[in-house]
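Heads up, one of the protein chains got dropped from this complex, but the rest are sitting where they should.
Here the chain labels run A and B in written order, and each chain numbers its own residues starting at 1.
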Amino acid sequence: MRHTATPSAAAAALLAAAVLLLPSAPAPAGDAAWLPRPALGQGEKCVADTDWMRRNHMVALTHQRDATVRDGIRTERFSLKGCIDCHAVKGADGKPATAANPAHFCRVCHDYVAVRVDCFDCHASRPEADAAGGRQAAIGRYLGRPAQ
Amino acid sequence: MSCGSKCGSGCGDGATCGSGGARGDAADTARRAFLRGVAAAVTTLAVGVTLYSFGTEPAAARAPVVPGAKVSAKTRWGLLIDAAKCGDGCTACVAACRKENGWGDAGRPATDAQWIRKLTVRNPRNGAAFALPMMCQHCADPPCVDVCPTGASFKRADGIVLVDKHTCIGCRYCMMACPYKARSFIHEPLEDQKPHAPRGKGTVESCTLCVHRVDEGRIPACVEACSDAAGGAMLFGDLNDPSSEIAKRVAAYRTTRIRADLGCDPGVYYRNI
Partner (left out) sequence: MARIAYQKLEDRGARFWGVLALNGAIVLAGLGAAYVMEHRGHIVTGMNNQIVWGMPHVFAVFLIVAASGALNVASLSTVFGKVEYKPYARLSGLLAIALLVGGLSVLVLDLGRPDRLIVAMTTYNFKSIFAWNIFLYVGFLAVAAAYLFALMDRRASRAAAVGKAIGWLAFAWRLVLTTGTGSIFGWLVAREAYDAAVMAPLFIAASLLYGLAVTVLALEIAGMQSRQRLVGDAIVGRFRGLLAIFALAVLYFTAVHHLTNLYASEHRGIERFLLLEGGAYTAAFWVGQVLIGGVLPLAILAAPARGRSRAAVAAASILVLIGGLAQMYVVIVGGQAYPLMLFPGMEVQSAFHDGEVARYRPSLPELLLGLSGLSIAALLTGIGLKLLPFLPEAVGGRGADAARPAA
């Protein structure tokens, strides 16, 4: 198995619950500040249920990557490029944020649970800048969603 | 959403569906099977839609790939390079590879990555010289694959030799083992990699035969650049298919492979060297 060590989603959820229930923990104004709220991706819904994604995105990624790299099976649905294209967040300079920016889609939750994301050492963390909308627009059209 | 597993309660109940790889091999297998099924259906559509919306490249017309299937050993991708048509000062292939895969010029030649390079070969006795491009030879019996301690350096079923950077520990033993000096180690942190060519600090990389293009039914960037720009010295194709252009030429002309004596069975053939 080619997993890198990651705490289970259950442990992360437990930690989140514990932090929420601690009365003495300093609370910024409003409940909204407690939970990570990543930006919504393009379109109506993701390629899978949000619930399923939250729990299983890493499992899907680690299995899918072996299929892609070793067997050459490339799917639009579970393509990392696809995730990045749809979940790109605009940075302060108007261009999509990279993983160095805390507003990056993956960073929002991963910073909260303090699990380091290894992917972007090698993978591009934002869509490739393309003329005429390019790949991002094409994916959007394919999935039947308005491109942004 | 039903995931087709045996639990029947649907994925809303995360506890029974199983998370992570440790529990529920059956659920894992079932999920994998479902994903593959969906992937097959989706990529069947994808190929058609992709070709339509992205446009086909006429110079690269090839039979579309079978969607969702594993690559098979029935195919063996290879290159045929005619050194006689390779211009001495021309580096179109190198520039195209750089642009396609995003490896660059940090201005430090000793540590910069080099996936493809032009060699100038000169006979010291009479000064006669020729030029040719040199890249990973995609051997059928690659020494780099033999020596990799984690199996990150591997040969895909269709003959393309790759580095699985999820498993690469950066020991550089494959670089010691390669007779062609095809591999590079990434010595610095990188940013804004090409999405289709992930590369990162601390891992080893080499020419991928533009595997991302090949899997879409296109040809490598270097071959495309050589046919467009300069001499048309490079040809890509399936060595195992007797009806392919490359197989016909390898059968018809006298070709050789560099350091064939080592017995690695390279997939890159050269003419006129």
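Some points to look at:
Note that a residue touches a chain if its C-beta (ideal position, glycine included) is under 8 Å from a C-beta of that chain, and two chains touch if they have at least 3 such contacts.
Predicted model only: the values in this text are computed from it and were never measured.
The hidden chain makes contact, of the residues B:Val204, B:Leu235 or B:Val250, with B:Val204.
For chain B, the residues touching the chain absent from view are 94, 108-114, 117-124, 134, 143, 145-151, 167-173, 175-181, 183-189, 201-204, 258-259, 262, 273.
Definition applied: only the chains that are shown with their structure count from here on.
The centroid of the Cα atoms in chain A and the matching centroid in chain B are 27 Å apart.
Taken in their complex, chain A has these residues touching chain B: 1-3, 8-10, 48-49, 51-52, 55-56, 58-60, 62-67, 69-78, 81, 84, 98, 100, 121-124, 126-128, 138, 141-142. Residues 1, 3, 11-12, 14, 17, 19-21, 28, 32, 35-36, 38-39, 42-43, 46, 49-50, 53-54, 68-71, 154, 156-158, 162, 164-167, 189-196, 198-203, 211, 215 of chain B touch chain A in their complex.
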